[in-house]
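All protein chains but one are shown in place.
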Amino acid sequence: MLDTSEKTANPVPVAGKEAESTFSLDKKNKNKSRLGRGEKWYGYLFISPMVIGYLVFVLGPIVAAFGISFTNWSLYNEPALVGLSNYDKALNNDPVFWITVGNTLVFSLGLVPLNICLALALALLLKQKLPGIGFFHTIIFTPVVTSIVVWVIVWKYIFATDAGLINQFLKLFGIQGPAWLYSENWTMLVIIIVSVLKNVGLNMVIFLAALHDVPQLYYDAARVDGASPWRIFRSITLPLITPSIFLATTITVIGSLKIFGQIYVMTGGGPGTSTYVMVYYIYKQAFQFFDYGYASAIAFILFAIILGLTIFQWQMRKRWVHYEQ
Amino acid sequence: MMASKTAPDVAWVVERSVPQLIEANQLVDISSLKNDSSYNFGDIIPATLAMFKKGEQVYGIPFSTPPMILFYNKNLFKEKGLKTPTELYKEGNWTYDEFQKAAKAITDPSKGVYGVKMLRDWKNWIDPLLPIVWSYGADVFNTDTTSFALNTPEGQKALQLYNDLIFKDQSHPKPGDQLTFETGKLGMYTDRYSNVAKTRAVKDFEWDIAPMPKGPAGAATSLGLAGYAVIQGTKYPAESLEWLKFISGKDGMSATSAYFVPPRESVLRSDVFLKAAPQPSPESIQMAVLDQMKGARYNPGHKNWAKVDAAVLTQMDRLYTQSVSVKDALAMMEKEVNPLLK
Partner (left out) sequence: MSSNSGSLRNPNSGRTFRKVLRTLPTYALLSLVSLLVVIPFLWMVSTSLKDQTKVFVFPPQWIPDPIVWDNYPKVFERQPFQLYFFNSLYIAVTVTVGTAIFAALAGYAFAKLRFPFKNVIFVVLLSSMMIPAEVTAIPLFIGLTNFKLTNTHFPLIVPPILGAGGMFGVFLLRQFFITIPGELDEAAKIDGCNPWTTFWRIMLPQAIPALATLSIFTFLNSWNDFFDPLIYLSSKELYTLPLALSTFTDQTGTDWHLLMAASVMATLPLLLVFFLAQKRFIEGVALTGLK
């Protein structure tokens, strides 16, 4: 969908029907030339609040943060330029930094496929017109509207060693549950699961909407041809919803690289540094150690990673996202 | 708040961050209180002021100096036919050995009962460790807090005891656990005296307080320290000082002494403090709190405390996940912390 919308915004003369409509638009424009020029000013006017907001609340701070990343500013002393030393420290002298990068990527790689596949599976199930289906739909969506603080606090309690719900449940079967939040192996997994459950409802809704849009006649035709359900899914459903999959994946990837709340509340980055993620590290450096220069440098490295990944995904989309003619 | 200049005029400051705040010129000099006759500055126990002074200048007044003490569940001790910590203390026999034995005896996995828990929050390593460490003759830092001092044989013994309680004896809840004393599932619980506020609400079992056990180097406990200070930049310096005078004067401290252990001699020995509530008994308070305060020491502070805390916690976590031995953990701590103390 995104593709075709760009074409409409910038009409390019091509052969055939499109060319005709472009020419007629041009004629209309010539007649209303004064109004056309006025349109330009309206355009700028309408976007001005957003642009001003961007300059003041986004670009300004970003530039300032960029500047700060070249200083050694901390809350209690005056900033002094130190060139690239913050970046150097992060990339070469700080093993914790690379741990955070690794943890962030592990989290993302764990969360995104799980989230997308589960959301898709749920959407497929919920598409069916069975009694009571709306009930499940609502339930699975409710974590999305809950505050992350509330959600995570309850799960922290559920995963408590020994007296938590899960380990008490396992005790009934004679199994000694591990220290879920104090184990180098399990803690990240717990965070991933808790995060997936929180947001899967959102992607599920996006997929549901997309599934509804697949014309029924394709399915009917396929069934007449005797195609198996799996074949139908792979050859018809899947290709037609790839734009949604792309959108959901991009949003989920970006979000997963920026997680903070669940780490802050549930593990505080621990045990040790096993759940230190980049944004948590930035927070710690800035608001606990008051090392603004270093924190800003790390933040920019994170931004570069996100930007790179997003551009990469955007380029890849031409390969696998299917747009209807 | 200080960064945004929206801090209140008078604030409750935690002792650990006071050196940092004094360095950064965030607190107002209130040394004038020393000469105020109605204030009775001398009534304040001198040792409690140490953290709030820089040289002869005073920057804050302590209002609560609760020691770490032991809360214990009388019912659980009785059930196992054990002598209570109070009884053992009166005999002169309240040692860490007895402590460990009692904890083990009380632990009952089938009922989810543990012998002892020494912390409230698994991110807090200093409160459970300091009393043990000191009573084994070791310390976390050297006297002027310029180097890490726990990596010694005594330090190792102390940390090993703590580690054994959790993993060898299994008489201490495992990391990640959230049990509290009020649930009646803990035989013993160490915390600051101020926790009585919570414990007084317990109706299901009998409890009492006792001093911390003694180790090879004697009995030791740590004193928490919270103080009032006037924040730099206040628009009402004179009024703030008056307010501070009031709440930290004899009457003010008496009023808060139900929960806060007052650093004023006169209030400490008064009925207002000792008879604040039916539990614990004045006798217990005398034993567990007043008698211990003389020899107690303060939690250390440092202007780089946040980073030191994080470095030590990382190694403690490795102990908690059993990925490293006590010896190696201490060696790592020394390596990581020393550069931060310069």
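As written, the chain order gives the labels A and B, with residue 1 at the start of each chain.
We take it that a contact is a pair of C-beta atoms (placed from the backbone, for glycine too) under 8 Å apart; a residue touches a chain by one contact, two chains touch by 3 or more.
The shown structure was predicted, so the numbers you read here are calculated from the model rather than taken from an experiment.
K.L.:
Quick one: say which of A:81, A:117, A:149 or A:238 touches the chain that got left out.
P.N.:
The one listed residue touching the chain not shown is A:149.
K.L.:
Residues of chain B in contact with the chain that isn't shown?
P.N.:
Against the left-out chain, chain B lists 1, 3-8, 111-112, 120-121, 178-180, 182-185, 194-195, 197-198, 201-202, 204.
K.L.:
Counting contacts across the full complex, list the positions on chain A that touch the omitted chain.
P.N.:
Listed in rising order, the touching residues are 1, 5-6, 8-10, 28, 32, 35-36, 38-44, 46-47, 49-54, 56-62, 64-65, 68, 118, 121-122, 125-126, 128, 130, 133, 136-151, 153-155, 157-158, 160, 163, 165, 168, 197, 205-206, 208-210, 212-213, 241, 243-244, 247, 254, 258, 260-261, 279, 282-283, 286-287, 292, 295-296, 299-300, 302-303, 306-307, 310.
Everything below uses one rule, namely that only the chains that are shown with their structure count from here on.
K.L.:
So what's the Cα centroid distance for chain A and chain B, whole Å?
P.N.:
Spacing between the chain centres: roughly 44 Å.
K.L.:
Chain B touches which residues of chain A in the complex?
P.N.:
Residues of chain A touching chain B: 75-76, 157, 159-164, 179-184, 268, 270-273, 284, 288-290.
K.L.:
Could you list, by residue number, the parts of chain B that touch chain A in their complex?
P.N.:
Interface residues on chain B, with respect to chain A: 3, 20, 23-24, 112, 122-123, 173-179, 185, 306-307, 310, 313-315, 317-318, 320-321, 323.
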